[in-house]
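Attaching a single structure in structure tokens format; questions to follow.
Note that one protein chain is taken out, while the other chains of the complex remain in position.
Let's turn to chain A:
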Amino acid sequence: MTSAPTRLPVPTTSPAGEAPRHPAPAAAPPRRRVPGMRRRASLAGLVFLVPALVLFGYFAWWPIARSVVLAFQQTNLVDPAEWVGWANFEQLFADPLLPTAALNTLWFAALSLLIGLPIPLFVAVAMSELRRGGALARVLAYLPVVIPPVVSVLLWKVFFAPGENGVVNSALGLVGLGPFPWLQSPELAMPSLVIVATWSGAGTAILIYLAALAGVSTELYEAAELDGASIWQRVWHVTLPQMRGVILVLLLLQIIGALQVFTEPYVMTDGGPANATVTVLLMIYRYAFLFGNYGVATALSVLLAVVLVIVSAVYLRLTRSWSSS
């Protein structure tokens, strides 16, 4: 399906290849034929695109358009939907949980950048320095990504069991720390979720960083070495500047992903204890599927989408000069 567009050039190049069979009146005929061929080519292209357009349109764009409409409606899915103007947004802004959820989501994003950005980068740089066992290290690093998210989250829920018998607590107990209440404590619950999210997501980032690292010219390192740069100076002055494009893209993806966090709080804490891990997406879920209020749920979804677009736009503008310099 997705390969259809990439095949588009084929029809145009093929007749062009046949051109020598009709050499007669010099350059003029091919020039006249090209627009016709392009029309046919674009028609063929369109036909190839139709399945993708239909699938995307039916299952992605139409629902998105519908949800924007639904944000201004109230429906019980039985009677015709009723237009309510901005009432859904008003109800949303009157919900005292919204600021809590927004702050929690930002707190999660901040923590996951603090922990989730440097760790994969550090691991990738360290792995690229490995002389042996690189393949094994890559497999091990990527392994958590292969585990289905809900399974890994449930596993961590067991690991984080409170009391002395919990897996994490008994490990920490060996060095005289704990026991900590982890998910049972309003202060520790969010950092615990960030640890899980980082653990399950780091593998992908590590692989991407490794690929970017492979693209850094060895000559630069040699030159730096000749100048007497230490390993840290090489990382700081050669590796990081060479990788900043990749780092910036991953950072943006991570911000967007973190602001949409759902699985971890939904499965591990259900937003608790005492609303400490309620996130925006969890609120959307509750409004829609617990309270059956689809209007407010979609209003909040639209709001989140708008915020994400703004964040992305501002981010791209701020970093454009840096990434291209």
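Everything below uses one rule, namely that a residue touches a chain if its C-beta (ideal position, glycine included) is under 8 Å from a C-beta of that chain, and two chains touch if they have at least 3 such contacts; residues count from 1.
Throughout what follows, contacts and distances are computed from a predicted model.
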Report summary line: From "Glycolate oxidase subunit GlcD", "Nitrogen regulatory protein P-II", "Extracellular solute-binding protein" or "Alpha-ketoacid dehydrogenase subunit beta", the UniProt protein name for the chain not displayed is "Extracellular solute-binding protein"
Requested in this report: Among A:Ser170, A:Ser185 or A:Thr263, single out the residue that touches the unshown chain.
Outcome: A:Ser185
Query raised in the report: Can you list where chain A touches the absent chain?
Result: 4, 10-11, 14-15, 44, 47-48, 50-51, 54-55, 58, 76-79, 91, 94-97, 161-163, 181, 183-186, 269-275, 286, 288-292, 294
